[in-house]
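A single protein chain has been omitted; all remaining protein chains appear in their positions.
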Amino acid sequence: MDREQIKSFIIARAAGELKDGDIVNLGIGMPTMIPNFLPEDVRVTIQAENGLLGVIPCNDETRDAVYKVDAGATPVTVSTGGCYFDSCTSFGMIRGGHIDVTMLGALEVDEQGNISNWIIPGKRLPGMGGAMDLVIGAKRVIVTMEHTQKGAPKILKKCRLPLTALKCVDLIITEMGVIEVTENGLMLVEINPEFTVEQVQEATEAVLIISPDLKPMA
Amino acid sequence: MDREQIKSFIIARAAGELKDGDIVNLGIGMPTMIPNFLPEDVRVTIQAENGLLGVIPCNDETRDAVYKVDAGATPVTVSTGGCYFDSCTSFGMIRGGHIDVTMLGALEVDEQGNISNWIIPGKRLPGMGGAMDLVIGAKRVIVTMEHTQKGAPKILKKCRLPLTALKCVDLIITEMGVIEVTENGLMLVEINPEFTVEQVQEATEAVLIISPDLKPMA
Amino acid sequence: MTKFVSVKEAVAMIPDGATIMVGGFMGCGNPHKIIDELAKSGKGNFKIICNDGAQPGGPMGEENYGVAKLIHNHQVKHLVATHVGLNPEVGRQMNDGTLKVDLIPQGSFAEMIRAGGAGLGGVLTPTGVGTIIEDYEDYVHSVQEIDGKKYLLMKPIRADFALISGYKVDKLGNVWYKGSTSNFGLVMATAADKVIVEADNVVEVGEIEPENVRTPCIFVDYIVNGGG
Partner (left out) sequence: MTKFVSVKEAVAMIPDGATIMVGGFMGCGNPHKIIDELAKSGKGNFKIICNDGAQPGGPMGEENYGVAKLIHNHQVKHLVATHVGLNPEVGRQMNDGTLKVDLIPQGSFAEMIRAGGAGLGGVLTPTGVGTIIEDYEDYVHSVQEIDGKKYLLMKPIRADFALISGYKVDKLGNVWYKGSTSNFGLVMATAADKVIVEADNVVEVGEIEPENVRTPCIFVDYIVNGGG
């Protein structure tokens, strides 16, 4: 698989985690593309942390577009029945547990479900934006990312980069498999048939528990 | 003066404390009547803590009246340019120092500017409502009340009833005079010409400092 | 997903002994039809979290107005409020020992409910410092001094149910409040496990401008059509 295929594969699988009626917040990058992969009978409501509910793409190229952007600064609009609100209301919604699922990328995840995704000291300091609130507030936190970074594992025994939050990740979806964060550690529950369990473990620093019910990832 | 005259006298004097443009919150009872005593060139905006700004009387006796009441549960409306909001917004306004003046009654006030106005243990327990927030939040707190309760002083050395708040009263207006709360204690700055300084002191438990610039109250 | 229910179905969901937030201020903004049905239900032992006990004598000649009905019927065993002076029945039942009443400053009350709905650990307010509120262990976590100023750390408040009233409610559950009725309903809708909105008017989706929705539909579990 090339990078584009890897992305599509991860996104398609991630889309399968969403249920009809879910309120979801989708991080910049791969998660943003998930709506395109949803089956017709699964309708989700997309929240953007800068104050939108019911986000849909905008085809408007008039001046009007400047009044409505999503969290990635892309011009968008809301569906009929959607709404706009201020940032305090938005993060009250997020922190208060009113978002069903947040999907976002990560630099590192570890076997306790810790996540690092906002800073590489001395190199890149984009800021955490809403990520720290989203991962502690959403009912379910799903990380979508490539399994390794230039061959180096991103799923670690312990995160080395500054954390975004402690023990918050529920599920990790990569091109190699689907990994659940359990009390006993990381459990591989699905595997991409192109890889062996040994290959997945080799690309992972944390020790994987292999589900007795391991399924192929599709 | 009979009770009604006393009330009118206090209210008329209290009205003189308001400046054109002030945002004011008026407690139940005497303060509610202050707008009727304002000169034409003094226009104030009345806030009601249950979520109204620009309160004016309502002559509407239709069902519509049930949607708009002031803090005393009286049907009201707002002037053109007024607005409605929720209680958190309202008390953010109050606690955050966005109200210029609050005027309210009291059971007791003392020489430190402490006030008691929400409970008589074992007798009356109406509750504090918004009073505790108003007296600590408004920029200026003015107490309007009769000088004594059945002859007993209400302006004390130290409040005996449970407090509403500490050191918050700026000015006390009664039928006998106008008293400023200063760092050194209570200073009589105006006196009703019907009384002597001695009579006012006698009706007051706290020791009054007499302003070197004592004026007649009108 | 928001579901339409009849007022009977709504009340059927509420068990004896439930902790119930009720929006409104002195009856203004109470969900009157749900309360009427609850008053008829015979259920009781409720803990009611509401700004006040409303009042006997409503603006349209009601004998008891809003939550005053539930109190009058002795369906309430515990009332958490800010002011109960306009309903003498509250005082009577307190003296009888049949009704427990906790009084909280109104701004703190609103903010504690907001904290309950917004995942905050409490509210740091200067309100109540130096008063007997400091001793209300059920509501005050601690007295804290920050940069030389004292604050009370008030605890968050949540409930099993929030019963609120909306003037316009669209078919998805987006709510617009008329006049001064949003008061506590706005935050209560965020801080209860089940939120039931009584709609004075059910309107089509899209009829409330997206910027003017005050309670987004994701907070609303059930709509009772209270119109007509």
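When the chains are written out, they are named A, B and C in that same order, and each has its own residue count from 1.
By our rule, a contact is a pair of C-beta atoms (placed from the backbone, for glycine too) under 8 Å apart; a residue touches a chain by one contact, two chains touch by 3 or more.
Model, not experiment: these values are computed from the prediction.
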The chain left out here touches which displayed chains? A, B, C
Full-complex contact with the absent chain, from C:91, C:126 or C:185: C:126
Specify the residue from the set A:46, A:165 or A:181 that touches the hidden chain. A:165
For chain B, which residues reach the chain that was dropped from this view? 21, 23, 45, 53-54, 78, 80-85, 91-98, 136-137
Name every residue on chain C in touch with the hidden partner chain. 111, 115, 119-126, 141, 144, 146, 149, 151, 153, 176-179, 182, 209-212
List the residues of chain A that touch the chain left out of this view. 48-52, 63, 65-69, 71, 73, 75, 77, 84-88, 90-91, 94-95, 114, 124-133, 136-137, 162-166
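By our rule, only the chains that are shown with their structure count from here on.
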Winner on C-beta contact pairs when A-C is weighed against B-C: B-C
Let me check something: if the centre of a chain is the mean of its CA atoms, which chain is farthest from chain C? A
Spell out, as numbers or ranges, the residues of chain A touching 2 or more other chains. none
Where chain C touches two or more other chains, by residue: 114
